[in-house]
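Let me begin by handing over the structure; questions about it come next.
One protein chain is absent from this view; the other protein chains keep their places.
Let's turn to chain A:
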């Protein structure tokens, strides 16, 4: 399988506001020298507590911001070195699902409009048949095309967001805490949907979560981040069965406790 996304030694710093007049606060290193790859058809999980740099990494992969050092190669092309038009032409190949299904859909736009947006932006004709087929793929009905986001539940909204993300038949899907805002039963449905889509379309998935329980059910590879630094990386099974770092162990214990709590409840 070919390498889809190649993240090479990526570092991102944020300047901190100075507290004293002549004293320069040291920059916050959100992501520190991260190197990782995603191959076609596989899922890379990135875990870590909030503030660990997961979302910053996702933002760099989506080219919303550029790294201070290192590069992100998508199919061999450095996405941060591309011109505006070249990047726009490449956008249909990698898409994103956001955490909050209530915030990621414009309340004033119909489902059909939102799902067709990536097609229009890429200069393609929004093909009704393709949109209907995509809605069906994510488990929505054809009649939903003219409805508005507020008419849907959180899980259904996330399905709409997924439909928008896969309508251009991308190769890579970035899911930033895509199931964190959903309740447990809906969460399982969405995870299953993502796995089905992966089998169907050979998607590479970058799955970001703070929850190891969710990650363990979905991911092939794993990267554990803490304060922007890679704590551990490798095959998901190896790490989950035999965590090599105390931090991973802590996350794992927390996830197990949570699972037990949910069973008890």
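Methods note: a contact is a pair of C-beta atoms (placed from the backbone, for glycine too) under 8 Å apart; a residue touches a chain by one contact, two chains touch by 3 or more; residues count from 1.
To be clear about the criterion, contacts and distances are computed from a predicted model.
One subunit of the complex is not drawn; among "Cytochrome bc1 complex cytochrome b subunit", "NADH-quinone oxidoreductase subunit L", "Acyl carrier protein" or "ABC transporter permease", its UniProt record names it "ABC transporter permease". Note that of A:48, A:118, A:155 or A:204, the residue touching the chain absent from this view is A:118. The hidden chain makes contact, of the residues A:10, A:62 or A:255, with A:62. Looking at A:53, A:67 or A:92, the residue that reaches the missing chain in the full complex is A:92.
Counting the whole complex, the residues of chain A in touch with the unshown chain are 62, 64, 88-89, 91-92, 95-96, 98-100, 103-109, 114, 117-118, 120-122, 161, 164.
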